[in-house]
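Note that one protein chain is taken out, while the other chains of the complex remain in position.
The first chain written gets the first letter, and so on, giving A, B and C; residue counts start at 1 in each chain.
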Amino acid sequence: MRHSPLRIGVIGYGYWGPNLVRNFHARLDAEVAAVADVDEQKLAQVHLHYPSIQCVSDAISILHDPRIDAVAIATPPSTHFALARKALEIGKHVLVEKPMAMTSIEAQALIGLARARKRILMVGHTFIYTSSVQKIRSLIENGELGDLYYIDSVRFNLGLLQGDASVLWDLAPHDLSIFLYLVDERPTAVQAFGQVHIGAEKKEIATVTIRYESGFHAHIHVSWISPVKIRLTLIGGSRKMIVYDDVEPTEKVRIYDKGVSLKESGESVTAFNPIYRAGDVLIPALDRREALEREISHFLNCIQMGVTPLSDGESGLAVIRILEAAEMSMAQNGAFVPLSR
Amino acid sequence: MRHSPLRIGVIGYGYWGPNLVRNFHARLDAEVAAVADVDEQKLAQVHLHYPSIQCVSDAISILHDPRIDAVAIATPPSTHFALARKALEIGKHVLVEKPMAMTSIEAQALIGLARARKRILMVGHTFIYTSSVQKIRSLIENGELGDLYYIDSVRFNLGLLQGDASVLWDLAPHDLSIFLYLVDERPTAVQAFGQVHIGAEKKEIATVTIRYESGFHAHIHVSWISPVKIRLTLIGGSRKMIVYDDVEPTEKVRIYDKGVSLKESGESVTAFNPIYRAGDVLIPALDRREALEREISHFLNCIQMGVTPLSDGESGLAVIRILEAAEMSMAQNGAFVPLSR
Amino acid sequence: MRHSPLRIGVIGYGYWGPNLVRNFHARLDAEVAAVADVDEQKLAQVHLHYPSIQCVSDAISILHDPRIDAVAIATPPSTHFALARKALEIGKHVLVEKPMAMTSIEAQALIGLARARKRILMVGHTFIYTSSVQKIRSLIENGELGDLYYIDSVRFNLGLLQGDASVLWDLAPHDLSIFLYLVDERPTAVQAFGQVHIGAEKKEIATVTIRYESGFHAHIHVSWISPVKIRLTLIGGSRKMIVYDDVEPTEKVRIYDKGVSLKESGESVTAFNPIYRAGDVLIPALDRREALEREISHFLNCIQMGVTPLSDGESGLAVIRILEAAEMSMAQNGAFVPLSR
Partner (left out) sequence: MRHSPLRIGVIGYGYWGPNLVRNFHARLDAEVAAVADVDEQKLAQVHLHYPSIQCVSDAISILHDPRIDAVAIATPPSTHFALARKALEIGKHVLVEKPMAMTSIEAQALIGLARARKRILMVGHTFIYTSSVQKIRSLIENGELGDLYYIDSVRFNLGLLQGDASVLWDLAPHDLSIFLYLVDERPTAVQAFGQVHIGAEKKEIATVTIRYESGFHAHIHVSWISPVKIRLTLIGGSRKMIVYDDVEPTEKVRIYDKGVSLKESGESVTAFNPIYRAGDVLIPALDRREALEREISHFLNCIQMGVTPLSDGESGLAVIRILEAAEMSMAQNGAFVPLSR
């Protein structure tokens, strides 16, 4: 069965909106019906590049437009909840940028609403749709890494300082969504530390340590005030290890066939005999498909087929729960904060 | 005045001992009189390469040798205190590898003893004698970086797993000694997290966050089970930032003339106006002198001149105090532990 | 005086054409009036993205359109001459992609025509409009490098194999146009070597050595069948040296303050006393403006002001003369071929 094109409304045409419009516009199974932004100049740009798209200055006219099937929300985080709630209430499918809301209570409300209205609610965790993360997920699933030991992420940058969010809420969702996608086990507790240097309030550097019952653990280190851009994730397993360096132009994933294990012996458990394996390094070929293109294709497909997206409301909620626990830990001088279920 | 060569006894000829012997041996103002090791094969190697050096199987005969002026102790950490104490009691100058002892009480005892006997007590914090760290120190002193914001160190490796020490006590002393050398302010509290994956007891991954009263903070991330070797330190200041990558063969220090600052204005303090500076990167030429050569030259010079070494007992004690606090934090589920003065 | 927008016709919408259209379209002092391509699908793309632009299937209707002031020609090389000639004859200003023609006689004809008709003839040597090459040119002009010794370029790639041109005519024009822009002295002779491996006729690897009277020399090494992409140019001078690595995402230009010189002495000329200077490396900040944007701005400005472009017909001719001499050298078993004046 051939579906007629889904009609999309895009709300917000700032940093990310143009990418959404470009990708929806390029598809045969979708059509960008309207774009909303409060800034007249942004709308002029839309008009220049896509004269066929209707431009409106208020989101509400998109939400109430009966010809529109789904909306993509790329406005500032503090507006995500209200817009997504209204859209779901009216019966639109929703793709909302991360973080999906500012509190887990709001996130839960959106999930309930989507379920009640039988609408797709998807969160824009774009990184899990990259060829790199897709490849890593398949390597883990195939048992290439053996038992997982840890995942460790460093995401440093310069120049994304924002007035209305801390580095934790801005950068850490990328890593958290990757962790949640790659690791089947659910985390149990979070500890975090953050620091303000330049601005008055919002933390520019933060570290988050996440515990899991099995002993697996995760660590995130984010900064807005680093002179160098670093996007490095290490994933250690009992058989192999992966280095995922997103700054590399082409060789983003490296699989190291070397590691450490303890010699299995029938002897004393106190005997300490680590075995180091030195092996080859493999850099797999990755397809160059744009992650957002894959994400949007998935969103449209989920609507058409009525299936749950990889980055559904639950995954968005899981990210927010960890962020909330991390905030609480910072407020409690770095104590470990258990994660609610 | 020309000094007659100082006579040195080296205790321990395992991983580090041969470097000590080679460097002392190469000097005109020192002479390696004897080497002690419990392993006959190690002594055979000494004999092969340096037939003139006396080989003994017990440290005690070196400590009691009246012809010997100073000893260098490169034995396992658990033996450092007893050997250094004995050496100082007998009146030898002492160069002891890090960590100088297993507790701060022991470290204090050694400091007191050295003071009482008027002997040089120096800790082998080799990294502070590298051209890289010397260069960074001088850049900080000259105000090139402006106000210091943070120092952040990642030290990952594969294959140094040890049966008798955690990664914290093995790797973090390098970073701590660097921090203490570079930053004049003293830290006030420590928070740490560690994890065991492969062995039964000793942590293979650890993170340490160190607070300072001014808001400056430091972070260490050490691992023994990383597929890639990383030795990266970022130092952020209000004017410039430094990336010190010790894995780079020649371009170890990079000075970034870019950063973020807030616009100074007479207006509202709530106005948030970050200014991003994009500037040149400078990679200073560094001399290629071996750090241990510089360290040993400094040790001999301190003995000859009666001056206090850069890496004296106090700096060794400061490192141990942080390690102890980090251990305590780990035991208290990651709580911040104030540093005793 | 404010100029009314220049009306541009773009001929050819294959690999490069869309970049031209995008850049002309984004300017206030130009307007893309029409695009010509023989491929209906390409025109459909133009229509989709720029509904206001007229789409035509034959270049001739653009050339004869009296409303059009200037044309940009981005068709296959073999058609450049005929299209550019016709355009100049009709009185259009011309921006033609490299190589501007297939022979130096054709190139000279275009130059004569442009002069006779008083029209701007510019060749699309985009690399000389990069921030990197602009920076290097200014460093050379300011005497930072001292006397120039050599320039050495390696341009390797995989996957640009073309049925109708050799690697020499496809890749070497980039390096030649850079050399001609950076070095004021004119070359005197050319030697070249090429090799066919995969296809039947067209060379996939070539080296070109270019001599200058002063002893300065240049070397180019191009390949279409390299597994790695390399775009590396070394420029050696008596005071400093430059490494220009265009594959680097941000740190493209490095200035090495180290080199070799002979000690000036009044003594014997046979004395050989090289002095090695080890110095800092400086990576200058470069603006991120797109080279093609700078090129197009320059083209429009030259039309408006009636000035000669940096990459005028003469520079296009100089590139072709070297290519012709290189072809001749290959045919003569690698002999040096003098360059006609």
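Note that in this section a residue touches a chain if its C-beta (ideal position, glycine included) is under 8 Å from a C-beta of that chain, and two chains touch if they have at least 3 such contacts.
These figures come from a predicted structure and were not determined experimentally.
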Tell me which residue among C:I90, C:L234, C:L286 or C:L339 touches the hidden chain in the full complex.
C:L234
Residue touching the undisplayed chain, where the options are B:S4, B:S52 or B:N142
B:S52
Out of C:L48, C:A116 or C:L158, which is the one that touches the chain we can't see?
C:L158
Hidden partner chain, residues of chain A it touches:
251, 257-258, 278-285
Quickly run down the residues of chain C that touch the omitted chain.
149-150, 152, 154, 156, 158-159, 161, 163, 191, 193, 195-200, 205, 207, 209, 215, 217, 219, 221, 223-228, 234, 236, 238, 240-243, 256, 258-262, 269-270, 272, 274, 276, 333-336
List every residue of chain B that touches the chain not included in the displayed model.
49-52, 247, 249
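One rule holds for everything that comes next: only the chains that are shown with their structure count from here on.
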Which chain lies at the heart of the structure, taking centres as C-alpha averages?
A
Most remote chain w.r.t. Chain B, using mean C-alpha positions, is C
For chain A versus chain C, what separation do you get between their C-alpha means, in angstrom?
42
Interchain centroid distance [CA atoms averaged], chain B/chain C, Å:
53
Please output the residue numbers of chain C that touch at least 2 other chains, ranges allowed.
none
